[in-house]
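Each remark here refers to the structure printed beneath this line.
One chain of protein is taken out of this complex; the other chains stay put.
Chain IDs A and B follow the sequence of writing; residue 1 opens each chain.
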Amino acid sequence: MGLSPVLWQFLVKWLHNSSLFPAEASGISPYVDALYFFLVMMTIVGTALVAVLLLVFSIRYRREKNPVATQIEGSTLLEATWTIIPLAIFLVTFVWGALLYFRIYNPPANAMNIYIVGKQWMWKAEHPGGQHEINALHVPLGKPVQLTMISQDVFHSFSIPDFRIKREVIPGRYSTVWFEATQVGTYHLFCTQYCGTQHSGMVGEVTVLTPQDYKKWLDQSTSGQSLAQNGERLFASMGCNSCHSGTAAARGPSLAGVYGSKLTLTDGSQILVDDAYLRDAILNPSKHVTAGFAPIMPTYQGQLSEDGLIDLVEFIKNMQSNYRVQQTFVTSASGESAPTTPPQGTNETVNP
Amino acid sequence: MSAAIGNTIVSLPDQTTAQIPKRNYINNEHGLLSWLLTGDHKRIAILYLISITFFFFIGGAFAGLIRLELLTPQPDLVSSDTYNKFFTMHGIIMIFLFLVPSVPATLGNFLIPIMLGAKDLAFPKINLLSWYLYVIGGTLTLAALVLGGVDTGWTFTTPLSTHYLNTHVITAAMAIFIAGFASIFTGLNFIVTIHRMRCPGMTWFRMPLFVWAHYAASLLMVLGTPVLAIALVLVALERIFGIGVFDPTKGGDPLLFQHLFWFYSHPAVYIMILPGMGVISEVISTFSRKRIFGYTAVAFSSVAIALFGFFVWEHHMFIMGVSNYSALVFSLLTMLVAVPSAIKIFNWAFTLQKGSITFETPMLYSFGFMGLFTIGGLTGVFLGSLGMDIHLTETYFIVAHFHFVMVGGMLMAFLAGIHFWWPKMTGRMYPESLSKLAAVTTFIGFNLTFLPQFILGYLGMPRRYHAYPPEFQVLNVLSTAGATVLGVGYMLPMLYLAWSLKYGAIAGDNPWQATGLEWQIQSPPLTENFTETPIMDHEAYDYEWLANKTKKEVTTVG
Partner (left out) sequence: MDSALATTDPNMPETEVHAEHEHVALPQHRHHFETEEQQREAGSFGMWLFLLTEIMFFGGMFFAYLLYRNWYYPAFAVASNQLSVPLGTINTAVLITSGFCMAIGVWAAEVRKKGVLVAMLLLTTVFGLIFLGVKYDEYHEKYELHHIPGDSFNTSMFTNPAGYGIKEEPLAPDMAQKTQIFFFLYFAMTGMHALHMIIGIALLLWLTWRAQRGDFSSGYVAPIENFGLYWHFVDIVWIFLFPLLYLINRHPLH
């Protein structure tokens, strides 16, 4: 846009103060708003053009002034004009929108990760340090934050209008979104996908804190156990370590350092190990069997909550060696044996 | 023609001597049964008109209740459960029982055979069957409503609709399934009629644009609706047996349902709007006394919309984690589908150029259509643009956008058409000044209702919210105020049109001096439409032909 930055700021502030425009509180907001103003201009100009045509023709060629109509077949030149010009504008919009889409959905490499679990009808945020929040999210100013989100039941959608971000939160697979907050303050957090009775109650607040305040908040609200530590406990209690022990005779592949690497599966395909892969490998192990291993891992579908899965994923992500796994195995084997075949889990879904 | 050039083209017969023709399709047979068992496309159109009006007002009542609840930020009028049922019912009734059949099943049914010079649609019994299916679908919808309602939203999103709700989802799905077949049969009938029943001389490029638009819409009805049907069958089966085609915990894919659902439901918006565009073409031409500018461009743009319309459904799923490449492709196709609509708008505007324009009620509604549809269409470009869609989708921006297209576009076109062909259907005129008042009221009420919703949408107010943050209240109050005006605007035609059935002026054959074949026969028409098979020896919208014909009649009769 040809607007000077000062004018731009003034316009946005003025609109925002009259409650007609959301705050620009994230790094991408100005980019989204620029496209928005471009499109608003396009709409106004387009509508005005049609209105002016209608008005001028209506006045000039009304029956009192022009009693007999002149028949006109059409004009190829005009047809071409109003095919090509709108097409060109729409294509500009397409390219602009596509570039913006990739900017909004591709997180930078240094983004910190927070997990979000959506369920009827609340948002649960889980920080790597083990801090849990319900319908609230605390984030530091000026640092890219990636959210890894999943739903425990139906489709939800995670939206922070003041950050101009939104993404569907889907049952059964992780989706991600990222942002970088640029203004201290509290902002609305909405669920925008209709998700049942209390859909409009599935709202919360996002609090942007200065890095110092954020650190203070982290220290105050810690539950004592980080996600990875929770995951480590689960890893032992579910008996994962009995196979994934990292020893030469182990029945399952070693998991140390597996995150971010490329695995070769039995069918020869290669797959990148990320959060989504780890989660799926726990729930649908036989879909991805690592080359050289038998498909003997039982499924943990129905036995682990999404929170538990997040703990495990976070634990495996941070697992650099098998030392602690083998340690816990020794201790847990001496105590009680870990269940090898888990009992048939309860069905989480409600049948109609 | 009168000597002084006035500001109207209405030419009515002398009211002291004029009479409704003694024999016509309305008094051809008597008794309720003669209507309920009729094969006459015109009577079936009237049956449809009565039923869709009924459902329109039920759907409208729910809209009123929704706006009333949103007057305050607190959830104070009804419980959340009830509110969810309100907007679900509003959506289901308005889309499947009003908008989809609105123009095609009433005006299309009435006019397509006459415009083509045929005595009836190809399959009169299937036409009647279609109405009965519609009524069964409607009754089931009402049953679902009376038994306690449905709260899935009209989109039936899985797994919410399959595993998490205890309302009458199956009844509602059945209702839509059955009403879907009503629309398949209507579309099928139109396509066969247009291909096989054209009178001698009626080539494809002599057909009125109204017929072209219905042809394109019928293709969509015939090819899209079965996919919705199977998607709803799968939802019902999943609810009954609890197996997991759409349930991720059992290995199913909830996105599969989204694909199947939108494969119909996106083309469905073109099913709704295309017939409306057909109406606008007829009205604009008639009241500017001019052939439609770029007839072929307008005709082919209808077909282009139908074709492209099938390949844009994924733009409803941009934020659902579809692959980046498919998002790019679907965004590009979405941009392309906007172009034919732009072509139509400009062709209509240039039809006015060098015309001889008068401003009767149908023309006012058409102007309303052009303005509002332009806004509706251009705001669609916001949503087709990937990056913009992220912020705007699932907010009130979407709500405002599709109401501009569906209500500002389609409903305006429907009312334009009803007023335009009312004299043909009933033989009587509607009251002119009252109807102009209604047209202006609707336009003002509409803008007041839905313009604030664009702003609300950009502010981030999510759709389907029962309660909202207090800072959104001012705009919501404006919107509710507008809805009240809009409600009045819709009640008016209902009242004066009913009044005109008995007291309206006798219209005569051709009150607008229009060129279509339907205007060359008596009003209301005979059951068999034409006493002799017409022969089309001129282009559509040929006003010189009409002038010559009138001259000849004056010399021979008068």
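Quick note on the criterion: a contact is a pair of C-beta atoms (placed from the backbone, for glycine too) under 8 Å apart; a residue touches a chain by one contact, two chains touch by 3 or more.
All values derive from a computational prediction rather than experimental measurement.
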| item | value |
| --- | --- |
| Omitted-chain contact residue, chosen from B:M197, B:L307, B:L434 or B:L451 | B:M197 |
| Contact with the hidden chain (one of B:L37, B:I50, B:L147 or B:I243) | B:I243 |
| Per the touch definition above, residue among B:I9, B:I184 or B:I398 touching the missing chain | B:I184 |
| Contacting the left-out chain in the complete assembly, out of B:L260, B:I345, B:M370 or B:L386 | B:L260 |
| Contacts of chain B with the absent chain, listed as residue ranges | 13, 18-19, 21, 113, 117-124, 126, 184, 188-189, 191-193, 195-197, 200, 222-227, 229-231, 233-234, 237, 241-245, 250-253, 256, 259-260, 263, 508-509, 517, 520-522, 526, 528, 530-537, 549, 552, 557 |
| Chain A residues that touch the omitted chain in the full complex | 283-287, 295-299, 301 |
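Keep in mind that, in the parts below, only the chains that are shown with their structure count from here on.
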| item | value |
| --- | --- |
| Of chain B, residues touching chain A in the complex | 5-9, 75, 80-81, 84, 151, 153, 155, 157, 159-160, 162-166, 169, 239, 242, 247-249, 251, 254-255, 288-291, 293-297, 318-321, 324, 327-328, 331-332, 335-336, 338-339, 342-343, 345-347, 349-350, 352-359, 367, 370-371, 374-375, 378-379, 381-382, 384-391, 393-395, 455, 458-460, 462-469, 471-472, 474-475, 543-544 |
| Interfacial residue positions of chain A with respect to chain B in the complex | 19-22, 31-32, 35-36, 39, 42-43, 46-47, 50-51, 53-54, 57-58, 61-64, 66-75, 78-79, 82-83, 86-87, 90-91, 93-94, 96-105, 120, 153-155, 157, 159, 161-162, 164-168, 170-173, 175, 188, 190-201, 203, 284, 301-302, 347-352 |
